[in-house]
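Heads up, one of the protein chains got dropped from this complex, but the rest are sitting where they should.
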Amino acid sequence: MKMFSRGLVSTALIAGVLVVHTSAVAGTIRIGATMRMISENGQKYGQMVADEFDLINKNGGINGNTIELSLLNDECKSDKGVANANKFIHEQKVHLIIGSTCSSVSLPIVDVTAQARVPQIIPHSTNAKITQKGSAWVFRVPVSGRYYAGVNAKYTGENIGTKIAYICAADAASQNDCDAMQDQMRRQFNAEPAYVAQVQEKEVDFRTHMLKIKSANVDGIMIAALAETMSRALLQSYEAGIGKSVRRIGSSSASNAPVPKIAGDAVLGVFYTAAYAAADKRPIAQLFNQMVRDKYGIHAPDHDFSQAYDLVRIVEIALHRANLNLSDGSLAADRTAIRDAIASVDGYRGLASGPISFCAAPTPQCRDGNKTPVLIHYTKGGEEFETEVLARVPMPINFGLE
Amino acid sequence: MLEVRDLQTGYGRIKILDGVNVSVAGGSIVTVLGGNGTGKSTLLKALSGLIPVWDGEILFDGESIANLRPDRIVNRGLIQVTQGKEAYPAMTVEENLMVGAFTRSDKQGIRRDLDKVYDYFPALQERRRQLSGTLSGGEVQMLVIGRGLMANPRMLMLDEPSAALAPQVVLNIFANVYRISQSGVTILLVEQNVRMALLLAGYGYIIRDGRVLIEGPAEELSGDESVKLSYLGGTVASREQMSS
Amino acid sequence: MEALLGFLIFGVTIGVVYGIVALGISLIYTGLDIVHFAHGEIYMFGAFLGLVFAHQYNVPYWLAILCAMIVTGLLGIVIERVFYRRLTRAGGGYTVAGMGMIICGFGMSVVLQNIAFLIWGADAEPFPVNFGMPYQIGEIFLPKSYVATAVAALVLMGGLHVFLKKTKIGLAVRAVAQNKDIAFLMGINVPLMISLIFGVACAIAAAAGVLIGPMQSVQVEMGYLMLMKAFAAAVVGGFGSLPGAILGGLLVGIFENLGAAYISGSHKDIYAFLLLILVLMFRPQGLFGVEAKVKA
Amino acid sequence: MALLETRMLSKSFGGLRAIQQLEMDVEEGSIHGLIGPNGSGKSTFFNLVTGVYKTDPGSVVRFAGEDITNFEAHEIGRRGVARTFQLLRLFSEMTVLQNLLVGYHTHTKYAAAAPIFRPRSVVRADQEASESMFELLSIIGLAEFADMPAGELSGGQRRLLSLGRAMAMRPKLLMLDEPAAGLSPTNVDVLMGIVLDLKKRYGLTLLIVEHILKVVMDTCDRVTVLDHGQKIGEGAPHEVKDDHAVVEAYLGKEMSDEEVRAAFAKAAR
Partner (left out) sequence: MNLVVTLQGVGGFFGRMERTHPLLPWLLAIVALLPLPLILSGLFNDYYVYLANRICIFIMLSVGLNIVKGFCGQVTVGHVGLYAIGAVTAAILSTNFGFSFWMTLPAAIFIAGLAGVVVGVPSFRLEGAYLALATLGLGESVRIMISVTPYLGSSTGLGGIPAPSAFGFTFDNFTRYYYLVMPIALVGIYLSFAILRSATGRAFQAIREDTIAAAAAGINVRKYKLLAFVISAMYAGCAGAMFAHMRPGYIHHNNFTIIEMVTLLLMIVLGGIGHVWGGVIGAIIVTIIYDQTKDFYFYQPLLFGSSMVLLVIFMPQGIGGLIDRYIVTQRFIDARREAGDGTS
């Protein structure tokens, strides 16, 4: 009987959790965001996105309508991201989806939003395939990996050498960066990789690779990995005795704050391409740096912060422009209106180093909004790291697509 | 010294002992007899606190020790010696003996008792550095008795010290048990070897189906025909019984 | 040749850490009869605690190891008392003791990981410790941190050995590990000893975490892979055998580094499993184990 | 011809020689007793014959003329050797009927994968099996407990069930490992009555290990005595009883009570 009553209690608890969701209210613009929230940065970008939308609401909203943001975690796992997207679309009936941060999650969501005809705008997934799918509903704020590779390869080949070793981690963005870089080195300098190491997404021990790279006598090492993995690799490259004369090239995630924090002095001289440089001298950038420092306690925002911020601004602009009914019946029309409004954003100048422009055609040319990578290198490591901009390179729209 | 009143216990839901009464006077040797599965070992486990007592009373020196934690019972001087196969095979003989002395801190006393054990069982001294897993069955039995002695017991409970041993070895061990008892330690002997046990003990209990069936002075029991007929299994038959 | 020596050095430095964690797993297995699937998270907790001591309280590195060991050990004792105690008491049966322990271990690891996330966040934390310039012998580069790790591991092993073989409590611990009932009958406070075993096992896992901190940084998710490698080490060396655990750790470390060097670097993490499965199939008692204690 | 023959049967565990070159014949249709002191190798013998342990090289076990040495346990069971266990080893979470049906397993008339599609033949075979098991249950007197988990039975009922499970295999040779252990005298009689009834009904050959000497002496046609893994005597019960070697093994040097007491006293001095 005791066991049975225990069971009853458990059942009751479970039933209690099954609360019915509040149904959608007209007059609000519903936005769903799916991100990798179980990570410090993700948490903070997510928080910033939420805060910025709150601010818009406080300042009177969009044409009198308020924005309702629902933020969910996808753990950077495609099935959970897809579930979140479906929840947004069918249960919460959102007008717009933001996400995901991870390329491998954004990729399948593109199909979901295309089928359900819901606009999707991506804060920072760089994998080139996302826009190559040809969905008319997807927009990308960050710089596509194809541009990064071009700039990185050009700089490397001209200033460092063509004998490059690659360490490629198994997450979609890094893999893409790594492959594209190798491809560009082939195209631009006819250079084959000197060594390629395929490692786990969260690999902790690179020393064997480093020792092999050391004996290969390379000019540079490209480390394409997420921030923490990259910083470990950087540290261990010195442990294996690879000297400073061998340059370390980072993938775009080298701009993330954990890299200099974990790697310390091992980041000195590491160069990489990103969409935003905290060392940017423009006033808007300085103001943004200050805001992030004050509000989120981060020494210097990386480009994922800036992209998330730009995304909010672009969404704001588009929502202002879109002619929204926001009734139950007008959902499909509103979604289309938002999509068209985003597609009409042209020459937006925000934190990103170059203008962000979209257009209507469902092609990468139209949907990869930012085409201006910045080439950056580290001049100081640690928590109070410093960087320096080497170059800003506006890229041709078709670059990397032929 | 030990008084068991109406003890009931078992495993899980299965009741093994259903009201057992046993009493052991200080300095005596008392034996509990019975075949396989009659509840002898269960009685010992309940006495040493390894299994909970469901009902009844266990008094040691007039104080209840029912449901005390085993180490607390040991601290009172009531030590159980397990069956011979249960030494620590991966420890040396001396380490095994030292485990027995865990509760004590008087270095000299431990030393003295160690010598005493070696005096009882000289075979152990020869093998004190060997792993006990390499000992013969009889030696292991000596070892576990010696280990019990190292705890400086006031009362020793022995669980089938004759099991699976050659008759000559059994005689040796029983003789030493007698010697131990002469040194002032009270002995409760649980046995299947009825003949030897009754020769050694002064008083005996025969249990069956979780109850004490017959009890009495050892001589009376060994003369009792019904004891012979029903309880003397393969290992315990005396010459006469085998041919009767 | 120098490259080979380099790979061996890597193998040994990571191998001793595997070995130390495996030591704890083996200790828990012999002491409590459970395979502790949450040990990786204990190791992670230890690493974070070490970090807290070293950087928030500015304790010297070696003292941080010690402090982390003590706190993690206490944490382990609490976990054992509150959760595992009930399970071990519940005893046999395929639902509780066999599968239940494993499931409970997995659940515990999820809980611990989440708690660590809530306290310290998901980002990796650097654990910079300045050991000075690396030794350089010819072409071979030997960072001092590696030497420090190896030395610390040796000290730990030696300490544990002395504790188990030369002290009275150590004798009692071994007695409990081998047979709880008899230990009880010899007057040993078995529950206390079990807690002690669990605590010690957790403490040495913490030491491993602090040792690896400077090499790999400290992160909430660091436990799982270490757990797998340490399991492999424990099984290879013979589950329950303490010197075996260390040797197993070295073997796994060397095996995977040589595999990564000469077969394929991408599959590095598979080699440990491969070794584990091979050993389990052909020598379940482990390479150095005397007797397999396979549970029925 | 003997149903079960062992030749040069040996088994050592580490250094301990549990069974040494044992030669034994169990005649078809007989009731054969196996006795010996604790640790004399009776259970090891059972385990060797039924394939739980592997024998040492040179050993031969023949069943019905066929060499079954070191066959897998299930192969031996399939050939008609059933056994009970000292510790019963019932499937305690399964019902009484299911326990018997597991015993009946070797007689199931469909392939292991067939039930996936559960055709009529499977359903019918299952029904037939259940019916014949019910028959057996009524013989051993557990029919009314058919749907009860075996773990809920009382001690005596468990012994009966373990007997029933072995019988469900429709064996030629039934090996009983201390069937009467822990039973009260009346229950021992009941159990042995059932065993004898089953023997008559199904033409069994029985091999019994028993500690209660009375059971062995009353029921067995032939008795083998083991000591330290060796056969020290064999014959009809009354012959064995008087055998000098057997008496020696059980009692050691033939000492009188007085001699034993004197030995004690000597030790104490």
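For reference, chains read A, B, C and D in written order, and residue numbers begin at 1 within each chain.
Here, a contact is a pair of C-beta atoms (placed from the backbone, for glycine too) under 8 Å apart; a residue touches a chain by one contact, two chains touch by 3 or more.
Note that the structure is a prediction, hence the values are computed from the model and not measured.
Partners of the chain left out, restricted to shown chains and counted across the full complex, are A, C, D.
Touching the missing chain, out of D:Glu72, D:Glu135 or D:Asp218, is residue D:Glu72. Of the candidate positions D:Gln98, D:Thr205 or D:Thr224, contact with the unshown chain belongs to D:Gln98. Remark: the omitted chain is touched by one listed residue; of A:Asn176, A:Ser253 or A:Thr387 this is A:Asn176.
For chain A, the residues in touch with the chain missing from this view are 3-4, 6-7, 10-11, 14, 17-20, 37-38, 72-73, 75-79, 82-84, 86-87, 89-91, 93, 103-104, 107-112, 115, 127, 129, 169-172, 174-176, 198-201.
One chain of the complex is left out; on chain C, the residues touching it are 29, 34-35, 37, 83, 86-87, 90, 94-96, 98-104, 106-115, 117-118, 224, 228, 231-232, 235, 239, 266-267, 269-270, 272-274, 276-277, 280-281, 284, 294-296. Residues of chain D in contact with the chain left out of this view: 50-52, 72-75, 77-78, 82-83, 85, 89-94, 98, 101-106, 108, 110, 112-118, 122-123, 126, 129, 141, 144-145, 147-149, 152, 154, 156-157, 165, 168-169.
Everything that follows uses one rule, which is that only the chains that are shown with their structure count from here on.
Listed by label, the chains touching chain A and chain C alike form an empty list. With every chain reduced to the mean of its CA atoms, the largest distance from chain B is reached by A.
Averaging Cα coordinates per chain places chain C and chain D 47 Å apart.
Between the CA-based centres of chain B and chain D the separation comes to 30 Å, rounded to the whole angstrom. Put simply, the C-alpha centre of chain A and that of chain B have 74 angstrom between them. In chain C, no residue touches at least two other chains. Residue positions of chain A touching 2 or more other chains: none.
Shown here, the protein chains touch in a chain-like sequence that does not close on itself. Inter-chain contacts occur between A-C, B-C, B-D.
The touching residues of chain B, when paired with chain D in their complex, are 14, 35-38, 137, 163-164, 166-168, 170-171, 174-176, 178-179, 182, 192, 195-196, 199-200, 208-209, 229-230, 232-235, 237-239, 241-243. Touching chain B in their complex are the following residues of chain C: 168, 171-172, 174-175, 178-179, 181-191, 290. Chain contact summary for the complex, chain B toward chain C: residues 48-50, 69-71, 74-75, 79-80, 82, 86, 88-91, 95, 98-100, 102-103, 147, 151.
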